[in-house]
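Omission of a single protein chain aside, the complex is shown with its protein chains in their original locations.
Here is subunit A:
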Amino acid sequence: MSASENMSIDPEEKYSEILQKLPGRHKQCRVLIDFFSTPGQIPASIFIHGNSATGKTLTVKTVLDGLKIEYVHLSCVEFDTPGLLAAKIASNLNGEYLQLSSSHNCSSLMELVENLQAASKIKNDPFVIVLDRAERLREMPSTVIPALLKLREISNMNVCVILISDLLWDRFYHGKMRFCKPLISLFFPQYTKTECLEIIRSRKPEGVDDAFYCSYTSILLRVLYRFCRDLNELLYMANQHFVLVKKLSNDQRTIFITLQPHLKAATQNVHLRQGIQQNQNVDQKAPNSSLISAVTAMELPYYAKFLLMAAFLASFNSPKHDRRLFAKHHGMQRKKAATSRKTVKRSSLIVGPKPFNFERLTAIFHSIADTPYLITTNLCAQLATLVNLHLITKVGFSGLSNPKFKCAVGLDFIKAVGRTVDFNVQRYIMEDF
C-alpha cells in the first residue's frame, strides 16, 4: 500500500530519476513504468524488439531497478537448453523467495513451474524474467516459447516474462503457437541524431571541457552520421578520435582540420574496428589497392596460387568447356556452340561456384601450371591447407573416395592472385564481363 501512496503523492518526480538515466527512451520508459508501477497488475508477457544498440536491455533493467521489482536477467545464448534456463531462473527465485541456499535440482521447465507454484504460496510479489536474445529460444523445443508466455497461467504466480530480441514477432511464429502471442509488443526505434549526440556527450571522459567536447562531437557526428547510425559504433569512433584533438583549443575550425583526414578514412571502414593508426596508412594508398594489398599480404606459395586459380576455373567453367580451354589440339569450335554459349554466360558468375572433383582440379592445375612433377603429397597438403583457410571449401560428405570442392574466393581476388604470377585468369573464363 505504501508504494501506491508514494505514487499518488508525486508520480512524476519519483520516475524522473529513472527517465534521466535513459535519454531518448522516455516514451518506451513511460510505457514500461505504467505496466510495472502497480504490482498487482503486471502483464504476463512483454515482447521488446528493435535494432541492436537501441537501449532495449538497458531500459528494462533501469526501470525494474528503479521500481525495485525482483527480476532475473539471462541471455538465451548462454542458457541454451530449457534445463539450463529453468535451473538459472529457479536458483534466482529460490534465493529471493524460498531462502534456499541452492536450487534443489531444477532441470526442466516442469520443475520450474513447481518451484514457482511453491514460491507463490509464500508471497505474491511480482517477479520478472528478462530473456535477452530471445531469438535463440526458437532453437529449443517448440514448446518452450508457449510455456514461457503462459508461465503466469500455469504457475499461478505473479510472474512476467520479457522477451528481448532484434527480430519481429513474426519470425518466432510457428504452427504450434497459434493461440500464443505476447500480450504486449514494444518497439524500440533507432536513436535520432540529437539523441545520439546527447548520449555521446553524457559519456564524456573525465576532466574535459564541456563546450570543447560539445563541438568535437557535433563535428564528428556531422561527418559520420550519414554513414553509420549505430550508437555503439559512434561511441567507439568518438573515443578513438578524441586522442587526436585532446590538446587543441576550442576552435571548431582547427578541430575540423585536424580530424578531417581521419574521418575521411573512417567513413571507409566504419564497423571494421581497425584502430586509428591504420586509418592513417589507408588514406595514403590508392583506393583500389586494398584488395591487391590483401593478396600480397597473404603471400601464398607459388603452386598454391595456381591451385587456387585452377579451383576457380573449375568451379566457374562448365566441364564441357575444359577440352577447348586446356587441351592443346582442341580443334575448331562449332558455330552452334558459340550461340548457345550466351545462356551459359550470364549464369555462372552470378549463380556462384559449382562443385568439382579432385581429378578435374589436378587436370586443370597441370595444364595451367607448368610443373615438372605430378601431383605430390606436398601439393595435396597444400590443397588441405587451402581448404582449412576457407579459400576452397569442401562440399558434402562424400568422404575419402571422391571428395568434391568449391572455390570460395571472388573474381577480383583471383585476378589479383593471377597478376602476381603473370597469369591472366580472365582468358580462361568462358564469360564476358
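Everything below uses one rule, namely that a contact is a pair of C-beta atoms (placed from the backbone, for glycine too) under 8 Å apart; a residue touches a chain by one contact, two chains touch by 3 or more; residues count from 1.
The working rule: contacts and distances are computed from a predicted model.
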Record-based protein name (UniProt) of the chain missing from this complex, from "Trafficking protein particle complex subunit 2-like isoform X1", "Origin recognition complex subunit 3", "tRNA (adenine(58)-N(1))-methyltransferase non-catalytic subunit TRM6" or "Nuclear pore complex protein Nup85": "Origin recognition complex subunit 3"
Residue touching the undisplayed chain, where the options are A:208, A:272 or A:327: A:272
Option touching the unshown chain, where A:72, A:235, A:248 or A:349 are the choices: A:235
Residue, one of A:22, A:148, A:220 or A:391, that touches the chain absent here: A:391
Selected from A:221, A:255, A:361 or A:379 as touching the chain missing from the view: A:379
Hidden partner chain, residues of subunit A it touches: 52-53, 75, 77-80, 84, 88, 133, 166, 230, 232-233, 235-236, 239, 271-275, 277-278, 294, 297-304, 373-382, 385, 388-391, 401
